[in-house]
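First the structure, in the form of structure tokens, and then the observations on it.
What you see is the complex with one protein chain gone and the rest in place.
Showing subunit A:
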């Protein structure tokens, strides 16, 4: 008898719809700002997607991406514009902010279009850094040389 009464009372609760997440609101637009200290590449421009290289891995950002703060590593940023074209830049380092309203701010320490970089110069710097590694004694010096090697490897990889 008591079980039936309990069931009757709980039925009204069960009839309510249960949601675990809210549907994302917003217009499906992404406002993108991308700048280095010397050059502004995008200023609150609407774009479809941005691929970024972060310290924790590379990921693509679409409208309604979960808000996040990340730091960048040397790598290629690809911007997919609303008209379908894609532009690539090489960034050295910096930060990326994705806000709740889907606006994205990418502030780079140095950022250049890929065609401004010289693969031969990057390869030469890479070899020089690798030979420096052999003579590095201190752990801090070794880490600094390794950062240089990683950055040049990323440039070579981006240009090939």
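Keep in mind that, in the parts below, contacts are C-beta pairs under 8 Å (C-beta built on N, C-alpha and C of every residue); 3 or more make two chains touch, one makes a residue touch a chain; residues count from 1.
The working rule: contacts and distances are computed from a predicted model.
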item: Chain not displayed: protein name in its UniProt record ("Myelin protein zero", "Transcription initiation factor TFIID subunit 6", "ATP synthase subunit epsilon, mitochondrial" or "Outer dynein arm docking complex subunit 2"); value: "ATP synthase subunit epsilon, mitochondrial"
item: Touching the absent chain when the full complex is considered, from A:47, A:98 or A:155; value: A:155
item: Absent-chain interface as seen on subunit A, which is shown; value: 37-38, 55, 71, 73-74, 90, 92-94, 109-110, 112, 116-118, 121-122, 125, 139-140, 142-144, 146-148, 151-152, 155
